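Only one protein chain is missing; all other protein chains are in place.
Presenting subunit A:
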Amino acid sequence: MVNKDAMEPFTTAFANAWHLIWTADADLMGVLALSFQVTGLAVLVSCLIGFPLGAILGVGRFAGRSASLVAINALMGLPPVVVGLGLYLLLSRAGPLGVFGLLYTPTAMVIAQTVLVTPIVAALTAQVTEEMHREYRDLFATMGMGQVQQAATLLWDGRFALTTAALAGTGRAFAEVGAVMIVGGNIDHVTRVMTTTIALETSRGELALALGLGLILLVLSLAINAGVMGLRNMGMRLAHG
């Protein structure tokens, strides 16, 4: 039998969470806005680095390519807290980059997420471009295309698959908590994002905001996956009719 008294805090929390979302609570919106800013910028920088890097790894034939591919694949599973710790040491006052005063700023969080997302984007890009390159290799050779031109062509032709890579990175960045908590410090109205707020509010027993943000995170996750599927289908239609 369900204990109604025990369930009450949860139902109240859900109701309060829904109220926060429905009324566009200022704190909630602030946290959301910063999350989007940090993640958006991190994914953008990751794509700017990861797409060409992955394409070069996918197309290029050079010494150390296999080792680079193994390394980039291994980095996909980089533990966020280790990244956070490493960046903390680099960015802290006594660290080599301490002079820039970036610790506990959104910039530090962008850097942390970029470090985590770039290997994902680069590794997926390498996979996509390598597979396409097998198909296009002879054509490229007969056209006398250099490796940079080949990489550019593959990036354009694989754009829908690569958008999937970017969305996978976005999912990872949105859900990340360990690294941004360490380098951002979870400072109210400064470096507080969705995941760190959920962690903090849950530990304080304030479930409404945590639940509200959790619901939004879930919706975002669903939207990202739907976007991935939609883009894949659109890519198939455009490529093959």
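We adopt the following convention: a contact is a pair of C-beta atoms (placed from the backbone, for glycine too) under 8 Å apart; a residue touches a chain by one contact, two chains touch by 3 or more; residues count from 1.
Basically, contacts and distances are computed from a predicted model.
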{"item": "Chain not present in the shown complex, as UniProt names it (candidates \"Arginine transport ATP-binding protein ArtM\", \"Formate dehydrogenase subunit alpha\", \"ABC transporter domain-containing protein\" or \"N-methylglutamate synthase subunit C\")", "value": "\"Arginine transport ATP-binding protein ArtM\""}
{"item": "Listed residues A:64, A:77, A:144 or A:205, member touching the removed chain", "value": "A:144"}
{"item": "Those residues of subunit A which, in the complete complex, touch the missing chain", "value": "135-136, 138-139, 141-145, 149, 153, 156-158, 235, 237-241"}
